[in-house]
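Okay, handing you the structure first.
Of the protein chains in this complex, one is absent; all others appear in place.
Read from first to last, the chains carry the letters A, B and C; within each, the first residue is number 1.
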Amino acid sequence: MAVRAAVAGASGYAGGELLRLLVAHPGVEIGALTGNTNAGQRLGALQPHLLPLAGRVLEPTTVEVLARDHDVVFLALPHGQSAAVAEQLGDEVLVVDMGADFRLKDAGDWERFYGSPHAGTWPYGLPELPGGRAALEGSKRIAVPGCYPTAVSLALFPAYESGIAEPEAVIVAASGTSGAGKAPKPHLLGSEVMGSMSPYGVGGGHRHTPEMIQNLSAAAGEPVTVSFTPTLAPMARGILATCSAKAKPGVGAEAVRAAYQKAFADEPFVHLLPEGQWPATASVYGSNAVQIQVAYDESAHRIVVVAAIDNLTKGTAGAAVQSMNIALGLDETTGLTTIGVAP
Amino acid sequence: MAVRAAVAGASGYAGGELLRLLVAHPGVEIGALTGNTNAGQRLGALQPHLLPLAGRVLEPTTVEVLARDHDVVFLALPHGQSAAVAEQLGDEVLVVDMGADFRLKDAGDWERFYGSPHAGTWPYGLPELPGGRAALEGSKRIAVPGCYPTAVSLALFPAYESGIAEPEAVIVAASGTSGAGKAPKPHLLGSEVMGSMSPYGVGGGHRHTPEMIQNLSAAAGEPVTVSFTPTLAPMARGILATCSAKAKPGVGAEAVRAAYQKAFADEPFVHLLPEGQWPATASVYGSNAVQIQVAYDESAHRIVVVAAIDNLTKGTAGAAVQSMNIALGLDETTGLTTIGVAP
Amino acid sequence: MAVRAAVAGASGYAGGELLRLLVAHPGVEIGALTGNTNAGQRLGALQPHLLPLAGRVLEPTTVEVLARDHDVVFLALPHGQSAAVAEQLGDEVLVVDMGADFRLKDAGDWERFYGSPHAGTWPYGLPELPGGRAALEGSKRIAVPGCYPTAVSLALFPAYESGIAEPEAVIVAASGTSGAGKAPKPHLLGSEVMGSMSPYGVGGGHRHTPEMIQNLSAAAGEPVTVSFTPTLAPMARGILATCSAKAKPGVGAEAVRAAYQKAFADEPFVHLLPEGQWPATASVYGSNAVQIQVAYDESAHRIVVVAAIDNLTKGTAGAAVQSMNIALGLDETTGLTTIGVAP
Partner (left out) sequence: MAVRAAVAGASGYAGGELLRLLVAHPGVEIGALTGNTNAGQRLGALQPHLLPLAGRVLEPTTVEVLARDHDVVFLALPHGQSAAVAEQLGDEVLVVDMGADFRLKDAGDWERFYGSPHAGTWPYGLPELPGGRAALEGSKRIAVPGCYPTAVSLALFPAYESGIAEPEAVIVAASGTSGAGKAPKPHLLGSEVMGSMSPYGVGGGHRHTPEMIQNLSAAAGEPVTVSFTPTLAPMARGILATCSAKAKPGVGAEAVRAAYQKAFADEPFVHLLPEGQWPATASVYGSNAVQIQVAYDESAHRIVVVAAIDNLTKGTAGAAVQSMNIALGLDETTGLTTIGVAP
């Protein structure tokens, strides 16, 4: 029997992608859709690509609406708004938070990067991490990872878990503009974005940095520093994360490849590409797949890993569905594809 | 029980899109995949987005391979090559030609535009046209329409069938570059295409023109002339067709809208948008849906219709699957979605 | 000696493009730069590509500032705001309005499309039209044409002036997003625009329509109807206008080509391309050139003309400079290039 799911924040990009997946999910029935300023509007006017739901009308985002007869509640709300809603939803409802509120373990990190009191820590929706699936099985609360930390953690945890990398990671990632959301801002206009690459948050300020440090340090068993530079690329979707770290003394190409083959051998969504083939965000467009390639640069003695994901799918809504599947005891891949829409 | 399908021309864009759909089709099992110059290569190197098929190796495009234990054979071959293959495949095999060979009824038109002998005419894979479904039911041969004629015929047949339009259609359509195929040519390089709009085949020379004339004249019951200008747009997928014709004397806005509401009332894939909302190719990205809007321009006394499709899905591979479903007696929508991948 | 020029509205796209041209103009010295909400900000933060002016600070848009010691005042203001400013600037100052306020001759057209009282009509800044240059010589007021009317009028006036076309024009034009300005709106976000084509203002509602009718009717010597459909293309700059009209009886390919060769034989910025070559917006990127090609479609008996311009250059700021040159008695091409930035 299908579980009934509500989506709070159905008019944004994360909510829209989630609905795209949930319509196709055989075990889910779509319940309430809510919005704030958009409450009362037809979804067809807000998300014109979701034709089967075009006639649905958004309700206001209230606990009354969300608590009403749902087995799962997805929260696609601005950062800092999930806690107030979640605490009023009963323990028997599965709550999946697609915001940042419950990702970080360290309250100090939260307060430093988000400037508000820490709400707590929920089981983390990245099943591919060591121990990741066990933490999600049967859970009633899930914190969906950030899009950049998803790509970066998958790219680098094998190197740290296997002990082949020095604990200083350097990451440069390019993201499509949908990662910046749907609120109109001048620098996100098509006229500004098309034909242009630009960085932002250079020098350590991006809010996703502590989440990367948390995941990589856990894999390494020691503190890992992260130099992270995000860039905005002229495309709507996709993250390409180029990650590197010095190899530990004596580590060479074979050990590097072996670590990655072992880490992803049984993963349904992570594909370590054959040597000589490189990830491309187009290949995972709209899919929950992750393409990874790893190289050992002998002259710089560095391990270089490149990962491609769709920031809205594996980076957000796909991870939410994958984690929900695990929490509910469904097949982890239900309703998710590894086929991208290309070219 | 699943039907077993072969795909000839699996390395091109049409073949790739077809495989994307067939993998998700619950009634189809994928059989042989063939190529010409690419025979012997892994599909993963040619279509890196089709991860579940990455390990499949292309066989040569021969009748032996295609005839081997398949219920359906899809031909995604260059124009003019399908006839020789098709005639050697038995009558019990469903052959779906995604090329142009069997679309035109008039041998003279074929010869004038393609410069080779006419191979014949097969049932036409556009079920939404008047009488379209009946022609496909139980058929063992299907000619998939061209991508532009699909958008244009759907946009204008209601006006002609209902007798509200004069028989002189003016069409300007923008297509994504995938419509031009995967063979590398200088004018299709990303460097040339990005940031640029350009026309081609202006003045009546495009090969899709006689196919449009054929469909619209059939709907009108009289000869319709077509002025067609295709343009290349800086996007990978999508067709936006802007079509207009003078309204017949006395026809006004109400009659125009009524004709379109009637034509598409029960169509699963064609969505006449609410007034004030306009089609966008992004909304049908990767989907089999068609978005249509119609307006009556009082000052010019013209009916203006705009249609958006994905040229590779509803414009090619989706139409192939939809028509196959009808021919095989399956639900017409099996394996097809009306949800686009957006933003 | 250089003329001193003020630019009101220096933070928008039209103002930015104008400054790009004026910096390179040997006969112009840049005076005051003004803005409204942006007054007090460094231009470098608003127009980061205008490096030589990065340190300039915007002043408020007041008559005091604009009247102060300038020979030319360019107004790049929202529609409806130019008249109030212009009437307070003396007759000895050349005022070039880049908005719509003074383009239309018919007050009723203005009021119907813009909903405010008509401010008047100024000499029209499209020198290539019949009599266009004479109207600008020595003038102290110039109304810069709209971007779409520029492309469409240049594409079709030769057909109407030479009497070869029926007075019913059908136009579909694709524009880059900069034509919609810099004010952030959801449908102009990069995420929405990239990979998508969509129409707007279908059915006669676009404000540029009466301007086209005005120009084409003047060329024809009889009223011309215009069916105009604008579309938004995934590129920052450029307009590709596809324009057609039925040929008058007896008109054929030779007469069509002859009309266009005659019209543009001596034009420095309009290039009728050799037969077989098609305009592309990339070819005129950042330039004041216009690329035009014309074809006669025998089967539909229509004249089809395609024009490519840069909407910000020849479509706005380049036309302003070209017209200023004529008004001031400078060489018409001073400070303007016919070379596009490509690829």
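Assorted remarks:
Heads up, the rule we're going with is that a contact is a pair of C-beta atoms (placed from the backbone, for glycine too) under 8 Å apart; a residue touches a chain by one contact, two chains touch by 3 or more.
Computed from a prediction, not measured in an experiment: that's the story for all the values here.
Listed by label, the shown chains that the missing chain touches in the whole complex are A, B, C. In the complete complex, the residue from A:P127, A:G238, A:G315 or A:G335 that touches the missing chain is A:G238.
Checked against the full complex, the candidates A:G40, A:G55 or A:G204 give a single residue touching the omitted chain, namely A:G204. When you scan A:S11, A:S82, A:S139 or A:S191 for touch with the missing chain, the hit is A:S191.
Among C:I164, C:V284 or C:V304, the one in contact with the hidden chain is C:V284.
Which of A:A174, A:A263 or A:A289 touches the hidden chain is settled by the complete complex: it is A:A174. Interface with the hidden chain, as seen from chain B, comprises residues 13, 176-178, 180, 182, 184-186, 188-195, 234-236. In the full complex, chain C touches the hidden chain at residues 13, 16, 20, 23-24, 44-45, 47-52, 54, 178, 182, 194-195, 236-237, 271, 273-274, 277, 280, 282-287, 289, 291, 337-343. Across the interface with the omitted chain, chain A contributes residues 168, 170, 172, 174, 176, 189, 191-192, 194-200, 202-204, 209, 225-227, 229, 231, 233-238, 240, 242, 244, 246, 278-283, 285, 293, 295-302, 304, 306, 308, 343.
Just so it is clear, only the chains that are shown with their structure count from here on.
Here the chain pair with the top count of touching C-beta pairs is B-C.
Between the two copies, chain B and chain C, the Cα superposition rotates by 180°, quoted to the nearest 5. Two copies of one chain, chain A and chain C, touch each other, and the residues they use overlap strongly: the shared fraction of interface numbers exceeds half. Here the spacing of chain A and chain C, counted between their Cα centres, is 45 Å. Of all residues in chain C, those that touch two or more other chains are 176, 189, 191-192, 194-195, 234-236.
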